[in-house]
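This report refers to the structure that appears directly beneath it.
Complex shown without one protein chain; remaining protein chains in place.
This part shows subunit A:
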Amino acid sequence: MKRSGLLTFLIIFTALIFIGRLFYLQVLNNSYAVPALNSSAVKTTYDYPARGYVYDRNGTLLVANQLSYDIMVIPREVKPLDTLEFCSLLKITKEDFIRKLDKATHYSTRIPSPFLIELSKNDYAYLQEKMHKFKGFFIIKRSLREYPINAAPNVLGYISEVNESMIKKNPYYQLGELIGTAGIEKTYEDILRGTKGVKYIQRDRFNKEIGSYKNGIYDTLPVPGKDITLTLDSKLQQYGEALMVNKRGGIVAIEPSSGEILALVSTPTFDPNLMVGRERSKNFTKLYLDTISNPLLDRGLQGEYPPGSPFKVITALAALQENVITPSTTIRCINNKYHYGNRTMDCHCNTFGSPIELNKAIYRSCNSYFANAYKKAIEKYPTSTEGMDVWSNHVKSFGLGNYLNNDLSVGQKGLVPDGNFYNKWYPNNRWTATYNISNAIGQGEILTTPIQLANMTVAVANRGFYFIPHIVKTIKDKELNSKFTTPINTTINKEHFEPVIEGLFNVFENPRGTARGSKVSGIEICGKTGTAENPHGQDHSIFIAFAPKDNPKIAIAVFVENGYWGSRWAGPIASLMIEKYLNGATTRPWVEQNMFNGSLQHEYEKELLQETIDIEK
């Protein structure tokens, strides 16, 4: 080899190695390659749109946004300033100022840190004028929720910061962002939220921002959230909440012709504004830990109770449909007892053995009559299982025993037993209708939530169909889900409803009707009282009603825990709600005052005391 060849060889050899290495690094896929928008040089920032407003059915603003102002600081950009003036503007002491600035400096001298958060609008107005004097400080606006009307916290819900598991489920969210966690804020999150805008910002190696990435060609604009109008009538809602003060329970009022929820009261309630701002976490914990009155439980949607006597309406309709009774079928209720086998069931109809037909059975709430009808309906079929299944289907067609599949964030299924349910308890068909005769009068195994009861009332009021009860009336620029506008038919023929409704009408109109005391002159109300037995304490007070009798405008279910009997609390409350909604005012101030001032706290305390004693035993 010529001696001059060595260097030449090395030059070419080196070139090949370099090009090979470059090919590996730049062209072949390798661990060094970084995706364009994910590299450490580009920071992604988000532009959050204003969340949509929420109105009630009459256009009253229920949920709005309020701005809060945070002062941010970039320590290395802070120039000497008039500390005294700055502190007096912010209403902080000089020590505070030094401490806060030190904290920010400690975090990072180049990245903005919050200096003082959630300034009031007034402070902001003063400060804004002078802000140019204080280099390194700047103000950012944040949007918070505001509830102008103190009502329906259970419906409206609230927003809070997302947690890790939500982020995992939905990659849209980043840590620190807000998400609807309850009520319609949760169910209509996507609509209220809008879509955040994205900005890509070029950073240098100190993480300092030096301008927009590629002049913003990848940036997107935020899409503002849409406003929502609820079906709720805020006046009725507030009135309901006022009536339920110091009583636990729920009121659900629905417009039968559309399935729109007019009021959804759950008590004890709380001010929705507690769920906003700096105190949110503290307030939430307080409400959450209140396991005695449990304000975060929406009793209208989540409370599962035995329906009691209002369920007799369904028993009657099922028996009529199965042709085992007619409106003129009579029985005698002797000594207020219903006898089956060698057992008896108490009755409170006080008819003294006179023959009673369906109408009277309803307005006197005769247990014997419906137990008889139930027994006949089950025994119509060769086996109890078949009979039970048919009956169960009739009941379920009223929306009982399953989720209503609506747009509310919480709910419960309730329970409607079928043949298999009892086969598990009593195998080989070893059971008959008398084993579960309590179902006939809404006790037994049956469980319903107040909204299911209200919906059942709607189906009766409509003479055989209902719409899925829903809370949202209109969304700006968007169609309502068609499932809320399609009627759902029950399995009961239309003609069977009239005699039952006559009976319900007589509950108010007949001088011996169970709710005659709640009668409202000028309004034809149909309803049914209920008293659900409660093994833990005083019986629950239940009432369902709709009005007017023909072409009904409102159907309502009221549930008052430990309210003794139906016509004591639930009945008057239901009638007042109906009167208020239909006439805009009530004519019976004495009833109203009784409800406003009436308290069941002593009952709840008694129950608590009893539980304490039980525990100590």
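One rule holds in what follows: contacts are C-beta pairs under 8 Å (C-beta built on N, C-alpha and C of every residue); 3 or more make two chains touch, one makes a residue touch a chain; residues count from 1.
FYI, contacts and distances are computed from a predicted model.
Going by its UniProt record, the hidden chain of the complex is named "Cell wall polymerase" among "Lactate utilization protein B/C", "Deoxyribose-phosphate aldolase", "Cytochrome c oxidase subunit I" or "Cell wall polymerase". Only one of the listed residues, A:I19, A:L84 or A:L221, touches the absent chain: A:I19.
Although one chain is not displayed, subunit A still touches it through residues 3-4, 6-8, 10-12, 14-15, 17-19, 21-23, 25-27, 30, 32-34, 39-42, 202-205, 210-211, 213-214.
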